[in-house]
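Here's a structure for you.
The complex appears here minus one protein chain, its other protein chains still in place.
Let's turn to subunit A:
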């Protein structure tokens, strides 16, 4: 139990709410859902396993000649519970094997966008139930790691199409995962180029500027925005460098230490995602993306009801009663897909 900071009788003690919340939080744990979007072979699985320091997902890339080449984008979520110092997180990583891998990639983003919207829809449906669960299991996607191709000159046409749609429904963090084939100069040029193009196409990546931010937050956010896209190197291997274990990659010409800031932005990405902005990612998903979805959905339902009422009133077609039960959110959502 925490001791009051001040013994005097004037001390009210409401500042202990943070500890009370912490205890509740510890008991309940929380959900964190991340979707990985990028062509196969971009280093998605390795990166996410590196970020969370455990083998969470297997790469879904095509390894043997016998495996069939995928024709569509599949959605493959994997959930695990991790614990650190008594805090439990139900971590769901959603991989998207097949994305961008075909000769014709038209529409390869549709299953991805649908999945993200479906989670919003499911949450909305549970929220609208007359008898709600005390705690709704949050499956909404809190972050999307979008993998750029190292060596491209900038955003590719596919990137532009997909990013525009993704940024409307979730927090997008662009990364270059296999950045160890880019020299420092190439990286700088590429990052600058990407930033220019993002601005030009009005693609808003996370973190979003907000008036609420204090001075400190603004500085932090702006330094993060400077790094975007994160040029990272992932590794699940620990190698021996003169007796010291290093998580990295051993090339014929040198060893990459993924934690070395001169080698990659890995540390910055991990700190950003998990140590400084984790709670913000979850909150912004709820307050911005989910709210947007909810507003547009409820508006549609309202319009639909108005139409049905009008149809029932005039012409007398069966006079079907507008539904009083929780509206079928997924059905409407599908029609607007």
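One rule holds in what follows: a residue touches a chain if its C-beta (ideal position, glycine included) is under 8 Å from a C-beta of that chain, and two chains touch if they have at least 3 such contacts; residues count from 1.
By our rule, contacts and distances are computed from a predicted model.
Of the candidates "Beta-hexosaminidase", "Nucleolar protein 8", "Cell division control protein 11" or "SAC3 family protein A isoform X2", the chain left out of this view carries the UniProt protein name "Cell division control protein 11". Per the touch definition above, the residue from A:12, A:65, A:135 or A:313 contacting the chain not shown is A:65. Across A:103, A:135 or A:313, the single residue that touches the chain missing here is A:103.
By the touch rule set out above, subunit A reaches the unshown chain at residues 39-42, 59, 61-67, 69, 101-106, 149-161, 178, 180-181, 183-184, 193, 196-197, 200-201, 249-257, 260, 262-263.
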